[in-house]
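With one protein chain removed, the remaining protein chains of the complex are shown where they sit.
What follows is subunit A.
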Amino acid sequence: MPPESVKVQLADLPEGEEDLLEYLSDREECIEDYEDEGEKEHTFPNTVMVGGAPCVGPEKQEKLQKIVLKLFERFGEVTECEMITDDNKQGLGFFFVTYSSADDAKLACDNLNGHALDRSHTFKAVMLDNYDQIITRTEDYRPPPSVPFFVREHLWWWLNDERQREQLLLRYADETEIYWHDPVERAPMLVYNGSRERAKGSKVWTEFRAMWSPRGSYVTTFHRPGVALWMGEGFRKAMKYEHKEVKHLEFSPDEEYIISWDGTPHAAKYDKAVKIFRTQTGEVLRSFPTPMVAPKGGEFPHFLWSADSKYFAKCSDKDILVYETATMKPLMVEGKTAPLKFPDGLDRFEWSPTDPVLSIWTPERGNSPGRLVLIEIPSRRELATKNVFQVRDAQLHWQSRGDYFCLNVTRTSKSKKTGHNQLEIFRLREKNVPVEMVSLRENLKLFQWENSGSRFAVLLQDETTHAQMIRFYQMKGRGKGTCEIITSFDISSQINQVYWSPLGTHFVLASLGSDGTLLFGNLSADGKPDIVHKDEHFMVNEVMWDPTGRYVITAVTVPMVSGGASAWRYNMEAGFAIWSFQGRLQYKAQKERLYHVAWRPRPPALVSPEKIDEVKKNLKEYSKNYDRIDEELKRSKREEFQGARKEKMDEFLEMLRAMDDARKDHPSYDDWEDGWDDLEDQIEWEEIEEQFEEEIDSKMEVVADS
């Protein structure tokens, strides 16, 4: 219980002594406050112990004191600096330095420790408060291991942009630049271009590749000694990964791991060709020689990650080996490494984009048919299999939510002269994974699932007329079990790619590498197609939707390794354009030697699908705020623009006025004016007025009958 306080009121004071009230504290427990202060004396957060200074006799102590004080004062205001001496006033090379603030003391301690005063004297500094802890350390004390790592702060800062703009990365000529795409400003606004790195002496941020990580958290740049990772609002360097002559890099889907490859061929058997790093610490967790097969075709990647990043797998031509990420070891069966074996050969495999399920294709060989198998990891349970005969080629297509899987096979007829396509569609979410076959009479040019949807588009070419059409199919709901044609229509045979928006519904049809036709369209929920805009981007070879499905970049890029004639051909047109999803051109620029342009990816949305549906339904409500900001911005832009124009015009008119004055003030002005008059008089102009009358129509009418 606190002691009962005495409350003094104004009225209690004797007359004439009212001003005494000011001297009375209105806080009650003031005595305890003082006690607290007494206790504080046991800690000395402002004091640093500095040892290792020269031990000098009394005659030199003053000089030393001066020197060290000067040094100590670099870190803050020193309130006390005491040199410790023995009984004979001989210096012990030891100081207590007290700063006016604890922060300064800490800073001084960090900086002074290890500071070399001269060749034979190096300071050792500790905070006085840590003294007890240090001297009580036992013999077997080991300092905690220091692992370099970075703190993931402001990782997703760009997502907080007030106007929800998108960022994009440009890598062209010697430049690496990050921009905001600003639909109001039209021209992209520079965020960072490596100016810090270039200020440090290197002329460029990177002379090799630059790319986003899959969730957009980082930018990675390639350098000769390895890869660097950049993050946060200032694009500060977070980590370096040493890998000489690195050629390719792949993040795990959760960005926790990085696989890099230096381009050594499989045959070289160089056991550090592939390295796996932990992103945050830069540790090399494992390294491998280059595996035999890059399962997606091309030269990279050799290891494929499962969607949850728990597993990664590589394959040879006969087996698949799945590694567990946590241990970096292959999955074991009864204590033994057990690859998934395919003695008849293995062509390609792919992970489901959402589940730990492998889709594996083994080609037809001799009498054994081509075979597709879906295997769940780590249980190795076969979810489904499908055998197909007379197969020339096969493609694997996963729908982005992992609900459906399509095996697209080209079958040959018995005579092996002609081929036709057959789609085998697996429904992963239904019991026993039913498979359905769609047979196509025409040549299939392209198959593309609608992102996060249950529809797909195919480009078909008639074998005889070579006319091309696009056809859309819809997977009917659970249990209904059929895949139906929604609609199809003819399109130019130049079109060779379909790009669905990441949100589905909208799509861009493009003719890559040739005339550059672009068709912006959509497929409504009830299956009505609509081409809203047709345009072209000559020589276009890349089309990219932004992660929100609002904008599309079309680009003409050139390969970084000079690739002969085609590189030269593309370089004439190198550049990019930004379009709205409806095909309205927002920005277009030529960029010499454009190697890479990419939207910054976004991390997966954290809101539930139900919430997303709700937002979609009430889009107007949500977009109000953004519309308002955009509107305001546009208005101020407009005013600024008009202001600038008016200023320019006024200035120009002022100049014209001055010219007119000069003309009129000239001594010969009257003479010349007379000349003009004479000129006009001499020309025999005659003003003639002529009237033409023409009767257009006449009508006789009896007005009154008398």
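Here is the rule we use: contacts are C-beta pairs under 8 Å (C-beta built on N, C-alpha and C of every residue); 3 or more make two chains touch, one makes a residue touch a chain; residues count from 1.
In this section, contacts and distances are computed from a predicted model.
Per its UniProt record, the hidden chain corresponds to "Eukaryotic translation initiation factor 3 subunit I" from the list "Large ribosomal subunit protein mL43", "NADH-ubiquinone oxidoreductase chain 6", "Eukaryotic translation initiation factor 3 subunit I" or "Chloride channel protein". Among A:148, A:378 or A:675, the one in contact with the hidden chain is A:675. The missing chain, though absent from the display, is touched by one residue of A:389, A:489 or A:538; that residue is A:538. With the whole complex as reference, residues 538-539, 569, 572-573, 645, 648-649, 652, 655-656, 658-660, 662-663, 666, 668, 672, 675-676, 678-679, 682-683 of subunit A touch the missing chain.
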